[in-house]
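Here's the structure we're looking at; comments come further down.
Note that one protein chain of the assembly has been removed; the remaining protein chains are unaltered in position.
When the chains are written out, they are named A and B in that same order, and each has its own residue count from 1.
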Amino acid sequence: MTQSTFRSLALAASLALMGGGAYAQVRIAYIDPLSGPFANVGEAGLKGFKEAAEILVNQKGGIMGQKLEFTGFDNKGSPQETQIQLKAAIDQGFRFVTLGNGSGAAHSLIDAVNKWNARNPDKTVLFFNYAAVDPTLTGEKCSFWHFRFDANTEMKMEAITNFMENDKKIKKVFIIGQDYAHGHQVAKAAKEMLAKKRKDVKIVGEDLHPIGRVKDFAPYIAKIKASGADTVITGNWGNDLSLLIKAAKDAGLKSRFYTYYAGGLGTPQAMGAAGENQVLQLTEWHMNVPTKNTEKFALDFNKKYPGVWFYYLRVNNMVQMVAQAMNTAKSTDPKAVALALEDMRFQVDTGEVWMRKSDHQAMQPLYISIFSKADGKTVKHDSEGTGYGWKTLATISQRDSQLPTACIMERP
Amino acid sequence: MSPAILNRGRLAVWGGCLALALALPLVLKSGFIISLLCQIGIMAVFSLSYNMLLGQTGLLSFGHAVYYGLGAFATMHLLNAIGKGGGPLTTALLPLAGGLAGMVAGVVLGYVTTRKAGTTFAMITLGIGELVAACSLMFPAVFGGEGGVSGNRVVGKEAFLGFTWGPQVEMYGLIVLWAFACTVAMFALTQTPLGRMANAVRDNPERAEFVGYDTERVRFLMVILSGFFAGIAGGLSALNYEIVTAETLNAHTSGIVLLIAFVGGIGFFYGPIIGAILVTVMQIVIGGMTHAWLLYFGLFFLFMVLVAPGGIASLIAVQRNLWQAGLLGRMLPHYLAVTPPVLVLLTGLVGLIELGYALLSGDAGVGAGDTATRVLGMQLHLGAPGPWLTALAITGIGLILTRWIGGRLGVAWNATLATLYGDKA
Partner (left out) sequence: MEFVVISLLNGITYGLLLFMLSSGLTLIFSMMGILNFAHASFYMLGAYFAYQISTWTGFWPGLIVAPLLVGAVGALVERYGLRRAHRYGHVAELLFTFGLAFVVEELVHLIWGKTSVDYKIPAELDGTLFSLFDTDFPIYKGFMMLVSVGMLVALYALLTRTRIGLIIQAALTKPDMVEALGHNVPRIFMLVFGGGTALAGLAGVIGGNAFITEPGMAAAVGSIVFVIVVVGGLGSLGGAFIASLLIGCIQTFSVALSISITDVFALVGIALPEGSQVARLTITQLAPVLPYLLMVAILIFRPRGLMGSRES
């Protein structure tokens, strides 16, 4: 036993030593779950980053001649483990980290990065957030050392309710969500915004269920049905979303579902035909948004990694913006990169992405789309091989997605 | 009994351990290793407290994380409440508050759970663990929802004896001191009449009752005390990570502590410490090297249950007995002989598993250092049968050799044990 312990320690130490050497590349630590129940999400993200770095940066000259590289660190989905992995990454010489899954882990990382930078001003670390959508991360808890490339919950709900404002068929809305921070925020934003924009719409019910614990959603569907809702808003993701949609189909519920996360990471596959013409999503992109480069990138990606479907356009945006910031700053010092990234306006396939200086929240065009049968024309590509794909119903311009922020940033 | 606690040899061992623990950062300067050591210290206290129930009192609990988690939350809330008014000294004493919180939880929950022992106790703790874990997500004001509650352990302006607890090394020192104090206290407890009674209640509750002891009361007291130490461990984790989330009190954490105690050896006081070291290192180091760590971990655990149910500590104890009886020399050649085939077998198995995982994730080298491709530096073509056949062949050879040589080890082992325990049996 002691022998093997020693061996593992020695290995870890040698890894750490190797990492401490010269910067042959610009390296970013990817801290996300790579084992355990959310491993599929974490692995899909990592592949996206590696592919984006290779094709969008390294094949186009890299960063000041250096290669951009992503290395995975497994935080097992846990906020505590996130901090351990951050320390491991810093030890190995990483100065940039990225994380996307779970507001808990994101909060933990933003705290840890703030503390680290305060205690080690000569070895600062910068945190790029590609998917954690808790508004407080760019609101009350905003930090100079954190940049978010995804729209936050409130911005997404703003876009959804703007869309609903024009749909006069909507009369009764039911809100269902997972009983944790994200679910609460979605419910709160939906209620506030609907009350402002559509006074005639009645919220006929609101339910929170424990995350990942409900097997049979039939009782919830029965309740939605009894309430007479024609529209359901949910922030659910993963199986909680797939099961909800499946149960709705079983019971013959005809309401429309407005979702955040129906578009990827196995959900289209799990919901299958049950979602047809019933499930809507809000995203920064989907396969049938007419974009030449991204479409090709996605098709190549799907071919290269069978079973993983390209989903995160924002990953590509982030990689390119970070590379450009480093190139303009002519430095890979986190503070210089942060300053260059602030207020950056960057053209991507879907339009302009603007990194707002006041709260480090990216503004970008958003799309509302509906799950429909792939026909080769408007629904050119299906999603995850299901025969169904996303059809754009509305585009929300970058300007329309902006919301004021509560951020009061402490700047170094 | 008291002379036994304070004999010179024991003092030397304890003192040596403390000195070694405090000196480690002088040699291992890597921040990663220090973090690892901090976690080991915390888990050691936690699993020792767990073993007060499982090993000493025979109570199998599936909800021990409740005390750990509540202790952590109490410490964190107190830390935030004191805020700027505190200083490093108050921070250093905060885990005590965690301990008290764990103790209070022990009084409340123990009152319900300790009516019965055995399976009933196990099932009630499972139920209560699930209840508390579920409730923790329902009261975000107290438990901070899934984001948890975070704080800053550096409070106040001036340092205390030069310590602010900001740098990880200082935190490590604090953890070592607390862990040492708790370990001594828990060991002393095993020597008290209560500790002895707990053993009696474990071994033969009926008889203990006949002699006039109230077994329910003994169990209750042990749960309270064990809750206290688990709470201290939780408090230390709150200070160390500066964040406490609901997962600290869920079934997963309860499961991990059970694994740690068992792998280390529940029959020995120091068993859980060994378990804490081993499991934490596996979790973090192997977890950092390969994504298959859960599989390795599970297989290792199954192996331990089937082959060495007394844990690592029991293996060590047997070797010591052999050595004292002068029989270790007889076994050593066999140990040496069996090592190479076992290594061959392991290489083959690890190769197979890593190939499988590499194939699964489509792109080898996903992790922080996937052993299959990066360490060996080979470009393996996973679609071709070559690497698979090689790994399979190595596994097969290893298996045959291990069975063959291992069989001889088994025979020798039984013979030696028969000599060792022959007179008693």
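By our rule, a contact is a pair of C-beta atoms (placed from the backbone, for glycine too) under 8 Å apart; a residue touches a chain by one contact, two chains touch by 3 or more.
Given the structure is predicted, the values throughout are model-derived calculations rather than measurements.
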item: Displayed chains contacted by the hidden chain, counting the whole assembly; value: A, B
item: Contact residue for the chain not shown (choose from A:G48, A:G235, A:G266 or A:P334); value: A:G266
item: Selected residue (touches chain absent from view) among B:V27, B:L161 or B:L306; value: B:L306
item: Full-complex contact with the absent chain, from A:K215, A:K377 or A:R411; value: A:K215
item: Residue of A:A251, A:A394 or A:M409 touching the missing chain in the full complex; value: A:A251
item: Missing-chain contacts mapped onto chain A; value: 37, 39-40, 43, 179, 205, 207-210, 212-216, 218-220, 222-223, 225-226, 239, 242-243, 246, 250-252, 265-266, 269-270, 272, 307
item: Chain B residues that touch the omitted chain in the full complex; value: 54, 60, 112, 115-116, 118-120, 122-124, 126-128, 130-131, 134-135, 138-142, 251, 255, 258-259, 262, 292, 294-295, 297-299, 301-302, 305-306, 309, 353, 356-357, 360
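We adopt the following convention: only the chains that are shown with their structure count from here on.
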item: Approximate Å spacing (C-alpha centroids) for the pair chain A, chain B; value: 35
item: For the chain A and chain B complex, residues of the former touching the latter; value: 1, 5, 8-9, 11-13, 15-16, 34-36, 39, 43, 46-47, 50, 71-74, 76, 78-80, 83-85, 87-88, 90-92, 102-104, 107-108, 111-112, 115, 119, 134, 179-182, 184, 210-211, 213, 304-308
item: Residues on chain B engaged by chain A in the complex (per definition of touch); value: 28, 30-33, 35-36, 39, 134, 137-138, 140, 145-148, 150, 152, 154, 166-168, 237, 241-243, 245, 247-248, 274, 277-278, 281-282, 284-289, 291, 293-294, 312, 315, 361-363, 366-369
